[in-house]
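For this depiction, one protein chain was excluded, whereas all remaining protein chains were kept in their positions.
Each chain gets a letter, A, B and C, in the order it is written, and its residues are counted from 1.
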Amino acid sequence: MLGLSKKDLNLLFIVFVLTMCAPFILNPFPEGSAMAQFNAGYPDLMQRFVIFGIFAIGFNILFGLTGYLSFGHAAFLGVGSYSAVWMFKLLSMNVIPAIVLSVMVAGLFSVLIGYISLRRSGIYFSILTLAFAQMSFALAYSVLTPVTGGETGLQLALNDPRILDGAASSAGNIPVPGLFGLEMRDSTFLRLGDWVFTFNVGYYFSAVIMLLSFYLAIRIFRSPFGMMLRAIKSNQQRMNYTGLNPKPYTLAAFVISGMYAGLAGGLMAAMDPLAGAERMFWTASGEVVLMTILGGVGTLIGPVLGAGLIKYMENIISKINSEILHGWFAFMPDGIEDFMVAIVYPFIGKGWHLTLGIVFMLVVIFLPGGLVEGGQRIARMFRRKKTTQDNTPGTTEPAE
Amino acid sequence: MGILEVKNVGKRFGGLQALGDVNLSVAENSVHAIIGPNGAGKSTLLNCLVGKLIPDTGSVMFDGQSVLGRLPHEINQMGISRVFQTPEIFGDLTVLENMMIPCFAQRDGAFGLNAIADMMKDREIVDRALDMLDEMNMLDKREMHAASLSRGDKRRLEIGMCLSQRPRLLLLDEPTAGMARADTNNTIDLLKQIKDERDITIAIIEHDMHVVFSLAERITVLAQGTPLVEDTPDKIKGHPKVREAYLGEAA
Amino acid sequence: MSKTTFTRRGMLKTGAVTGAGLALPTYLSAAGHEGFTNAPTGGTVTLGFNVPQTGPYADEGADELRAYELAVEHLNGEGDGGMMNTFSSKALQGNGILGKKVEYVTGDTQTKSDAARASAKSMIEKDGAVMITGGSSSGVAVAVQALCQEAGIIFMAGLTHSNDTTGKDKRANGFRHFFNSYMSGAALAPVLANAYGTERRAYHLTADYNWGYTTEEAVKSSTEAMGWETVAAVKTPLTQTDFSSYIAPVLQSGADTLVLNHYGGNMVNSLTNAVQFGLRDKQVEGKDFQIIVPLYSRLMAKGAGANVKGIFGSTNWHWSLQDEGSKTFVKSFGTKYGFPPSQAAHTCYVQALLYADAVERAGSFAPCAVVDALEGFEFDGMGNGPTLYRADDHQCFKDVLVVKGKENPTSEFDLLEIVEVTPVDQVTYQPDHPQFAGGALGSCNNGA
Partner (left out) sequence: MDAIILQILNGLDKGSAYALIALGLTLIFGTLGVVNFAHGALFMIGAFCAVTLSRILTISHTIVDETQKDFLGNPLKVDVPYVYDWFGEATGNVIIDWAVPLSILFAIPVMILIGVIMERGLIKHFYKRPHADQILVTFGLAIVLQEVIKYFYGANPIPTPAPDAFRGSFDFGLMLGFDANQIIYPYWRLVYFAFAAVIIGAVFAFLQFTTFGMVVRAGMADRETVGLLGINIDKRFTIMFGLAAAVAGLAGVMYTPINSPNYHMGMDFLVLSFVVVVVGGMGSLPGAVLAGFLLGILESFASMGAVIDLLPGINQIIIYLVAIIILLTRPRGLMGRKGVMED
């Protein structure tokens, strides 16, 4: 079905179920319980999960398949966001033209940067992409302020033209992005006992796009084109002497992944119509590298998992403050409570960067294949227990 | 007129004249060996043929067309395949995928943006690859990672990959270097079989005289960047100049 | 230390909800019948404190958070009540806000507009915060303010000094207590004229982003009005750490005054570099070379160390003020934390109280009611003298402090001394002043 093998279809189905049921899965704890702190099922974070999932999937098409480590991918995301916001300002609050434009602009931008950067490989390529992205950031933050909004970011204003919709909504406020009348921020709530589940239009819109992107990524991975990209990573010399020209392949991969980034940027703007220059800073590019590595480079599902993990830490762990900690350990005697708080405190709240750094190091050291490898190891452990003898050595499957 | 015509090729690296004035003609459907002591310029010559190096002087014609100034993949698309001294294969890919890539290259050209179709559903390519693996006696290893093959299997795979492109000229750069005797003999048998079964020209650079004399129909002896003699194996064996320059030290 | 803070949505507290039911489509977790976003329905109300906890302004953010915690204590009737005792409005009873106990959630802005909006959204969507406050840069303030406008939440800005926050980027749901670039320029100019004369040649180094632009413009126009000449204005990149190449040419230009339109780490570094170059020991045509830092903060002064001595700047508030409000605040903050509050802490504390008071007076948490209560509100006893929350742009008008780096500090907090308290009239401007042109408040948004 859908032109996929059974295994891929299963994977796609799992991702489909996960994204569609995310409002349930991410809200496992009842409202009001102490554990509700760990609930992540609110629209903004769910949107971020899938949007950064798209970004990471796209990045993985370049890095995971060809091995070219771009350290400037955030620039495409930023460009996508700016294009989308400009579309909202000038044309219409409908998200479709905005997203289409952001993908196109990011595509053009990546053709330009890719064409130049791909003249070099290895770390030289990384530095070239980094240099382009840093230039984009620096200019967007300063001299390009009229186009990008500079420090405060590009945002909508009451007096924007918005040719198709008119400047202001009926209530006299700035209109919000929507899809033919369906506002991205609309939500529906489902109450089940103490649990409240939120179903947000924007989230489902992004989730559908994420599924499509994921599906496309599977197709690319399994296509002759995808195999050529893996061949480039494996041995460029042989590639050349097999009558294949690696340059257009890598450029195409670069542009495809740039367009994914632009799509993510456009979606971000569609969910929240403001584009800030920090989106293009090199640490933002570093973040998508972290996501991909954490999840598992070159695997299909890994980048999505990595994106989820990092965004979860950024948004949930960082919000735990000392008072909440005291709440958790309140059942302990006072001395031990303070001691526990003192131990845990450096790692949560404002210390979430520390936790991120440690988790990241542990993954790189012990799980070079990322979370996916971790999952496989656990699965293998179970399998080994079940079947006493498993004699399929060396059967390595293509990346999943 | 041979399929490969090398005329007056010279190449200089700084102060070193790697190739002096090389003239070489490889006849179609023959096996032509190029031998010579270390530093004789064999590899430089080979690199000039495949586009990795561009000679300073002279011309290289393949089938009536100049190869000079063309990129390696363009030269390959003209019908020249190269086997490396250490097997160059796609280590991270499976054996079957390794074999499919040259099939795609041969059918679809240097670049194809076929990003949607499932490669495993391309029956034509898969069948061709499987046939070639069968021919190489590697069908049972098709799901293995190429990097985990033995040295001899890697060599077979590489030769198979080159053949599946249906090249007109196969260049072999010391194909048995570093191989155990048994593997060497297997490779010789394989090459003999290829020569017998296909319309193909083979040019081989080799150190191992056993290999050269088992396979070659003509031999060019290279010394200090210039061809010393060119003749049939029997004549070369007895040639005084060759003995002096090359075989003498081996004997 | 065994308090528990739950974060929960108000809507659940309407009682035991049994069975399953699909609510009508609404934005965020608003209780539809209340008619505004995150209407608190139980015995508590949740405020969102969105401050930088990571990144270069983390220390400032930590101080803001301390002030908020103190304000929450006071609002809930714990502690000594702080400025609630000196505040001219007596609506607050120390029993929470409208009888609801105040709880809070915190978020990390990272001093990035994206991250700040993400954490504000999470506080609104997940934790049901009815008001967002805090922040330590104008980029963040403008971004979060726009978000709150869309969501139907009140935003009480923290430290934000750019004209744009209540100028071209103003929003009906957003309020700023802190002063702005224009006020700095207007307050500084007469003091500078007094101290350094009216014939000066100024050289500006300006951080290359919005806040830098507005500050440069404000200081330039008010000093030029006094007769100063601007020799040059050079933009410096935000990411610059070593300013030597910008400072080296200053003397060559013939300037005798250097204005550093920098904040935070930029300011610490550029001032340190300028002093290193010995600029302050130089004389240009008989005049001592002078350096001016339009916006001062104590934390920055601390970072620059001895380099701030004798350097003029402006600040929103300083702990050495001797009015009753300031003294009470310093006392309760100092008693709790052991050191005096910064101006960021002060503005955040005041904003929290002002919001609570407005809700009390309005009798409702509904944003539009709060906006009504705050617009045109006049108050006193909060440390800056009589203050007006102007209805036209939601900017507070109050006295501005001109300060100078202290020559002989007695402690690590005693770095600035107040030179003059510029009266409010002198820093007031028309709402349509060119430096604030463009943009419109729009109408208040209740969300839901």
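As a convention for this text, a residue touches a chain if its C-beta (ideal position, glycine included) is under 8 Å from a C-beta of that chain, and two chains touch if they have at least 3 such contacts.
Since we're looking at a predicted model, the values are computed, not measured.
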| item | value |
| --- | --- |
| For the chain not depicted, the shown chains it touches | A, C |
| Of A:28, A:161 or A:368, the one touching the omitted chain in the full complex | A:368 |
| Sole contact to the chain not displayed, among C:43, C:227 or C:249 | C:249 |
| Hidden partner chain, touching residue among C:57, C:228 or C:365 | C:57 |
| Absent chain, residues of chain C that touch it | 54-60, 208, 232, 234-237, 239, 241-242, 244-246, 248-249, 251-253, 265, 268-269, 272-273, 276-278, 281-282, 284, 299, 302-307, 319-320, 330-331, 334-335, 340, 410-411, 413-414 |
| Interface with the undisplayed chain - residues on chain A | 67, 69, 116, 119-124, 127-128, 130-132, 134-135, 138-139, 141-144, 282-283, 286, 289-290, 293, 346, 351, 353-354, 356-358, 360-361, 364-365, 368 |
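The rule we apply is simple: only the chains that are shown with their structure count from here on.
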| item | value |
| --- | --- |
| Chain-level touch network, classified as line, ring, star, complete or other | line |
| Chain ID, smallest distance between chain and overall C-alpha centroids | A |
| Approximate Å spacing (C-alpha centroids) for the pair chain A, chain C | 33 |
| Junction residues of chain B, two or more chains touched | none |
| Residues of chain C whose C-beta touches two or more other chains | none |
| Touch list for chain B against partner chain A, complex | 50, 71-74, 76-77, 81-82, 84, 88-94, 97, 100-102, 104-106, 108-122, 125, 143-145, 148, 161, 165 |
| Interface residues, chain C side, partner chain A - complex | 1-9, 11-12, 17-18, 20-29, 53-54, 58, 62, 65, 105-108, 112-115, 117-119, 121-123, 125-126, 137-139, 142-143, 146-147, 149-150, 162, 164, 169, 208-211, 213, 235, 237-239, 439-440, 442-443, 445 |
| Chain B-touching residues of chain A, taken from the complex the two chains share | 3-5, 219-220, 222-228, 230-231, 233-235, 237-245, 248-249, 252, 256, 394-396, 398 |
